[in-house]
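All protein chains of the complex are present and in place, except for one that has been dropped.
What follows is chain A.
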Amino acid sequence: MTDFRIPKPKFFTTTKKGHLTLLASLQSISTRENYELKSDLNSEYRDRRKDAIKKVIANMTVGKDVSGLFPDVLKNMQTEDLEQKKLVYLYLMNYAKTQPELVILAVNTFVKDTDDGNPLIRALAIRTMGCIRVEKIIDYLCEPLRKCLKDENPYVRKTAAICVAKLYDLNPALATDNGFVATLQDMVSDSNPMVVANAITALAEINEASETKDIFVINITTLNKLLVALNECTEWGRIAILTALAEYRPVDEKEAEHIIERVVPQFQHVNGSVVLAGIKVVILYMRVIKTEELIRQLVKKMAPPLVTLLSSVPEVQYVALRNINLILQKRPDILQHEIRVFFCKYNDPLYVKLEKLEIMIKLANDKNVDQLLSELKEYASEVDVDFVRKSVRAIGQCAIKIEESSERCINVLLDLINSSNTMSDMANSKVNYVVQEAIVVIKDIFRKYPRKYEGIIPTLCKNLDALDEPEAKASLIWIIGEYAEKIDNANELLESFLETFREENVQVQLQLITATVKVFLKKPQKSRDIVQQVLQIATTDCDNPDIRDRAYVYWRLLSTDPQAAKAVVLSEKPAISVENQSISGPLLDELINHISTLASVYHKPPESFLGRGTFGADAVQRRAIEEQEEESRESPIQEQVKNENLLDLDFSDTSATPTSANPPSAVSPFSESTSTNIDDLLGLFGNDTKFGTTANSSTTPAGSSATTQSNALNDLVSLI
C-alpha cells in the first residue's frame, strides 16, 4: 500500500504551538498573500499553478475567504491533471453561490468534461454540476445529464441518477419536464446493481419531496427487480432497497410472505443498518400476516440479530436500543428471555446505560425480577448521578409492575436509604440524592399498594430535613397528608414547613396545602391552626394564581360543608400502573414506520423536530451571502442571544403540540422518556404529567388541571 505520509510541502501556516489558526473564519487572506496567489494562479508554470490552487484550497479549509480569486482559479479548470481538476471543482462548489455571475464561465468546461473519454471525468463533471446550486447553471445541466443517464459506463450512470435528485431539489418542473424522472424509473431495471440502488435512492427522495407522492410506486415488475438487486448491491444499496420495500404494501399475505422470505437473509449482514432496515420490512409486513405460527417464527428470527446489534459500536448500540424500545412496545414477547444482555457493563457509555435500564424494566417479570433487583441495587451505588437516579426509579417501577416483588423492592429501597444516610453522615452529601429519589419512588409504591407498607413511614419521616429537591419534598409531604392518621406528629411535621412556605417551590406549596387540609380533616383538633395559617398565606401572600385558587377552593369547601370536603379530598385514588406501552398506539405505529431513522431515536414524529419549509437554491444563496456579510462585521452579541432564545421557544412550542394532543392521562406517571438533552428540550409535557397525575388524584378535579397547567407554565417560564 502506498505510504501517504511522505513529506509534502506545507500548505497551512501554523502558529507556534502547532495549532491551526482556525479563528481565521472571520478573516480573509492578507492583501500580499492574495496578490501572490493571484500571480501564481496565472503563472506560466504548471507546477506553480497547481501549488497555488492547493494553497487556495488550504485557505478555504481553514475558513478564510478566498472567493476573490474566483476568476483566477477558474482559468485552471481546463487541465489534464485530474487532481487539479478536482480541486478547482471543489473550489467552484464552495464559492459558486457567492459568484453566480462568474459561474457561467465554467459551464463550457463542464459540458466538455461530460464528453471526456475517461468515465471518471464524465462522472466528476456531472456530479459537481449538480452540486453547484445556482439557478443559472441549471439550464446548462439538462443536456449533459441526459447524455450521462444513458452513458455506457455504470459508474457514470449511477452518478447521473443521483444528479436527477439534485436537479429535482432545485427545480422540480425542469426535472420532470425533461423526462429525467421517467428515465430514473426505467433505470430501476438497469443491469448494474449500483445503478439500480442509486436510481431507487433518487426516486425515493424525489417521491418524498413531490406533492403528489406518486413518483415511485412499486409494482410487480419493479418489485422483482428490487428483490434481485437486493442480493447484489453494496451495503448502502441494500439499505436503499429495503427502505423502499418498507414503503410498499403487499397485496396479500402470500406476497408478504414471499418478500419476507427474501428479506430475512439480510439479517445476517454485517452492516447493522442493513439488519435494521430488514427488520423494519418484516415488522411492517407482519401487519398483513394472519398465520399465528408464521408470526411466532418471524418474531423468533428477529431476536438474535437485535441482540447482536448490542455488540456494535456504542453509537449504533444507542440507536438499536431506542429502536428495540419501540419494537418491544409493539411485540412485548420478542426478547422475553434475553434480559441479561441488557445488563449494564461498567464501561458502557452513560447514554447506553440509561437506555438499557428502560428496556430492562420493559422485560421485567416475576421470574427475572430477583436478578434484576440485585443489578439495580448495584447500579444505585455507581458514581453517575443520573444513572443512579434512574436505577432507583427503576426499582420502584419493578414494585409497581410486579406485585410479588413489591416487598423486596421496598427492602432494597430502605437499604439504599439507610446506607446512604450513614455515608452522608460522614460528610458526604453526594449520596443524598439516592434518598430523595427513593422517597419519590416510595410515594408511587404507596399509591399502588395503599396501606401495605405503612411500617416504613417513620424511617422516611426521619429524612425530612435532608430533603432539598422539590419533587422529593412534595412526595414526602403527600405521604404525610395521606397517612396523617398513622403519624402522631403529622401536624408538627407540616408545621415545620410553614415558616418557609413562601420560599418553597410551587410543587411543594401545592402539596403542602393539600396535605394540611387532609391532616385537618383527619385530626381537626390538632391542626386547626395550621390549616388556617396555610390558607391565609396562600390566599394573601402568594402571587401564583394556581396556589391561590386551590387555597380558595379548599377554604370554600371547608367552610360550607366539611363532610363534602372529606368526600372530595379523602376519596379513594385510582391505582397507578406501569404500562409497557409508554407511547400511545397511533404514535407507536407511526414510529414503527420510521424504524432506524431519527424519529425512532427521538421517539417523536418527524414533523415535531424538522424545520419547516425547504431552503430553495435562492434562499441558500442569499443565506450564504448574508453569512459572509455577517462574519465580516462583528454583530452585537446581545442581539444574537435574544434571537436564539426566540427561536428556542418557538421551536419547543411546535414540538410540544403533538404531545399535548394526547390527553395527559394516557401517559402513565412512569412513562416519561429518558431525559436526554433532546427529550428535555422537547418533552415539556412528559415531565410535568408525572407530578401532575399525583396532584390529580389527591385534589379536587378543578385543582388538578390547574396544577398541570401551572407546571407547564412553569416549565415554559423556566425556558425563558
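Going forward, a residue touches a chain if its C-beta (ideal position, glycine included) is under 8 Å from a C-beta of that chain, and two chains touch if they have at least 3 such contacts; residues count from 1.
One rule holds in what follows: contacts and distances are computed from a predicted model.
Visitor: For the complex's missing chain, which UniProt name, "Trafficking protein particle complex subunit 6B", "Acetyl-CoA acyltransferase 1", "RNA polymerase Rpb4/RPC9 core domain-containing protein" or "13539_t:CDS:1"?
Guide: When "Trafficking protein particle complex subunit 6B", "Acetyl-CoA acyltransferase 1", "RNA polymerase Rpb4/RPC9 core domain-containing protein" or "13539_t:CDS:1" are compared with UniProt, the left-out chain turns out to be "13539_t:CDS:1".
Visitor: Give the residue, chosen from A:Pro265, A:Pro524 or A:Pro545, that touches the chain omitted from the document.
Guide: Checking each option in A:Pro265, A:Pro524 or A:Pro545, the one touching the absent chain turns out to be A:Pro265.
Visitor: In the full complex, which of A:Asn42, A:Thr61 or A:Asn505 touches the chain missing from this view?
Guide: If we include the chain that is not displayed, A:Thr61 is the one touching it.
Visitor: Looking at the whole complex, which of A:Pro100, A:Pro119, A:Gly179 or A:Pro470 touches the chain that is not displayed?
Guide: Final answer for the missing-chain contact: A:Pro119.
Visitor: Using the touch definition up top, pick the residue from A:Ala52, A:Ala256, A:Val319 or A:Leu460 that touches the left-out chain.
Guide: Here the residue in touch with the unshown chain is A:Val319.
Visitor: Among A:Thr98, A:Asn198, A:Thr222 or A:Asn491, which residue is in contact with the omitted chain in the full complex?
Guide: Answering carefully, the residue with contact to the hidden chain is A:Asn198.
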